[in-house]
Structures are given as C-alpha cells and as structure tokens.
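Here the structure comes first, spelled out in structure tokens, and everything after it is commentary.
Of the protein chains in this complex, one is absent; all others appear in place.
Up next is chain A:
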C-alpha cells in the first residue's frame, strides 16, 4: 500500500492498475497545486489536512487509436450506404417510409435534406428497436418488457403479445428505489388522494395553491438546509422557465460545456450572453471571469449586471462530479452567482443523501440557487428551486412556471413528502439511511468490478451514473440486443446526445438492486465484453487536460 507522500512541488503520477482508487487533492486556497496520493480508506470522511473533503478523481480514459479509426470507418461505410439508399429512393426503385415533400413542393427549399434527417433515415432507423421499448410493469429493480418485432427493418413494429419478464433494470433513474408499489408504504399517498383528488385544475397563482404544496416546500427547505424552496410540476420546465426570471439582457451566463438541454434552453430564452467553459475546468472558468470583469459587455464595455455560473451536480452522460469547493472560491472572489442543478445528485451522493453540498462538506446556503428534480431519487415527478427566502418569493410571482403551469398533482406531492421523510428518518425508521448506504455500496462495487474487468468507464467513483464506452455504432446495437436476450435492460446512447465518436451504454445503479442482481449483470457484461470485444481499457491517463498542466486556454469561439 502507498503511504502518504506530500512535497511542495507537484509530481506527475500515473494511475497504476492495482490501486484503482487514487485521490487527488487540489488545494485551491493556498494557490499552489500539489498532489497527495493517499490510499483510500473511507470516501466520506477525508483524511486530508486542508480542504473539508477530498474528491475522487474523474476518469475520462482515452481509447486506443485503432478504436477511433474504426469508429470513423464505421460511420463512413454506413453513410455511403445511406447515400446509396437515398439515391434508390429518389430514383423510385424503393419506397420511402419517412415523410417526403409532395410533388408540387419539390421545387421549393428542401425540407428533409439536412444531416439530422439523413442520420434519422439511414442510421438511427436501422437500430431503432433498442429504444422506446414498451414496459408493462413498475420500473423497479426488475421489470417486464413487451416483446415486439419488426418485419421491415424497424420502420414499423408490431407486438407479438408475449412479455419478457423479470428483466433487470439498469437504466431507470431509480437511485433510492422509491419506485415501488408496496401498499403499506403508499398508505399516506392513498389518503391524500382521497382528500384532495388527483387533478388540481389551476395554477399555483390562482386557485391551485393547496396546503399540501406548502407542506412540501417547507419540507424540501428543511431537507436541503436552506431558508425556502418552491416546487414545480416538471423538472425540465423548472430549469427552462426559471432561468429567464433570474437573468436577462445585460447579464452573463457562464455555463459548463456539458450542461443539460434544459439549462441551455433556459439560458437562451433569457436573452443573456452565454459563454461556455471547458468541462469542470477551473482555470478556463477563472480566465473567463477575469475577462468578463475586465472588459464588461461586448460593445459598450459597461459592467455586467449579473454573472451567473451554471453547473450540474452530476453530469448525466459522463457521471462526473462538479468541483464545488473550487467554484465557491471563484464565486466569492469574483462576486458571481452560482446556479447548481442537482438533478441526479440529490439523494444519490453524500453520506446522508443531501447531495453534492454534503458530499463536499459545504454549507448549502453558500450556493445562491439550488435546483433539483424529484424524478430521479424520489420516484415522483417535478422539480424544485431552493435558496434564500427573497429569491424564492421573487420566483413565486415572476417565474413562468409558477404563473402559467398547473400545480403539482396531490398524490405525486405526497409521494415526494413520504420519500423525503423516509430519507430524513422522520417517519421513525432507518430505511432511508439504509437505502442511501446501499446505493453508495452498490455504486462502489459496480464501478470497481467494471474497471477491473477492463471496460472504459467515465466519471467519478461516487456517482451512481456509470457510462460504459462502446464507441463503434455497430457494437452499440449488438450490445443492447444481446443484453436484452440475457434479460438485462440497458440504455445505450449515441449521437446526438453524446459526441459522435463516443457512443456509450449508461447504467444507473439503484439501492433496490441486490448483490445477486449486480453479480448477474457483471457476469453477463464479462461474457458479452469478451464476445463483442468492448474491453478497451489500457489504464492510460486521461486526455482531458489536467489542471496543473494547462498554462494557456484559448477557446475556439
């Protein structure tokens, strides 16, 4: 085992294969970048002597060169065949199943000639049977899928009538296992439905503000440790409708490269200037902040009204954690505001499930706007925004979502209330804490076993989102179908949700998964990895620029 080594100069270190868990500590306060290699004992209480928490390192391992070459070759060949098929369709030798312009419109601007439609017709449709699979049971740790076949190569589907039962669910965002239909646990939900009904038939501002909504908001504020919170009916709408209320023209938004579409949409709708910094890269962010404060707005050089830094707790496609302590330092130094989107991390990280603020040992009142969703860890639907009382009161009257959207449905609200009470332990049991611990254990187990097997896994060791890189588009389809044959349901993602060369399979670990289920999944992955040959890992260091190596950042746009 390695002993603690610390000296003033920073030293390069390669990750070696046997000690997979290397902790990197970057001391931002003292403005010097040095590295300690500490053998990990426990990952919630850090043994360091500077910062309150250590964070595991995000890994973004690079694949061998031949994989990149083969991926491009794959796409090249399939695109050539795509052009050939389009030619056949244009000539008339083949029937076009996708929408086409009418004869009279053929002389006008073409509607279906761009790359997106080409991709959809010729690449996506060929492997389309791996998505939108109809599920006919509760999306718990195991579920049932309806079997469907296609007679004309995925243009149309038909259900055979049979059901594939007990498929292990590795794709649902069921982090704490609250997607359950146990009658005892849902008693309060039934009672509230009996009292309030299901439909609210009004917006929060008009006649839709039920007492159960106020109860929920007080509970969410208490759960997070902030002054006040407000809940909305849809997680996506929480982001896209509330950011325009917070910033406007004359403000600057600094958003991470890999932010979710809802954040990007909200930023664009607000009309503020958006600048993108490299993923989790603090030097890039600091350079942008300095430049923004020195030069001001683009043409007039007036000062910016507000500078808002938008980051996510866990990035859902990479599984990487935000560098929260460093961002808070930067925020205080340059007097910017921070918007933290904890969609995937609330309830899923942290020793008692309070999210990334707890994981890093940071006071949640330091983050200006805490946003999260109830879809992932709480088994319901909706989102919340929490922070100071003035902020939330302002949003109650100025947010589009609060003014125009229908209020949340009472059974859903009660489900969230019971889930939060369970996690906090208020209902008298230790079930919630058991689930949080079970999730952490499952995450660690799955990640370490997958790494040992030789797969390329992205992200932080504590994040329950586990992306397994597949790269080649042919293998993506083969992987998903083969896993379904072995009765494991996975989510595979390709372009345009990920970069075109980095297609991946994304596993979402759940507290409801037992050790046997995880073992079965791991064994299938092992066999399948050898059969399809997706074990690309060679334990090389990451290609993303390390913080202390970059001396100059020039962004492209």
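Convention: a residue touches a chain if its C-beta (ideal position, glycine included) is under 8 Å from a C-beta of that chain, and two chains touch if they have at least 3 such contacts; residues count from 1.
Assume contacts and distances are computed from a predicted model.
S.K.: The hidden chain: which UniProt name fits, "Serine palmitoyltransferase small subunit B", "Nuclear pore complex protein Nup85", "WDR5-like beta-propeller domain-containing protein" or "60S ribosomal protein L30"?
M.R.: "Serine palmitoyltransferase small subunit B"
S.K.: Of A:140, A:171 or A:477, which one is in contact with the hidden chain?
M.R.: Looking across A:140, A:171 or A:477, the contact with the absent chain belongs to A:477.
S.K.: Of the residues A:87, A:131 or A:153, I need the one that contacts the missing chain.
M.R.: Hidden-chain contact among the options goes to A:153.
S.K.: Using the document's contact rule, name the residues of chain A that touch the chain not shown here.
M.R.: Per the touch rule, chain A residues meeting the hidden chain are 70, 73-75, 77-78, 81, 84, 123, 126-127, 153, 472-475, 477-478, 531-533.
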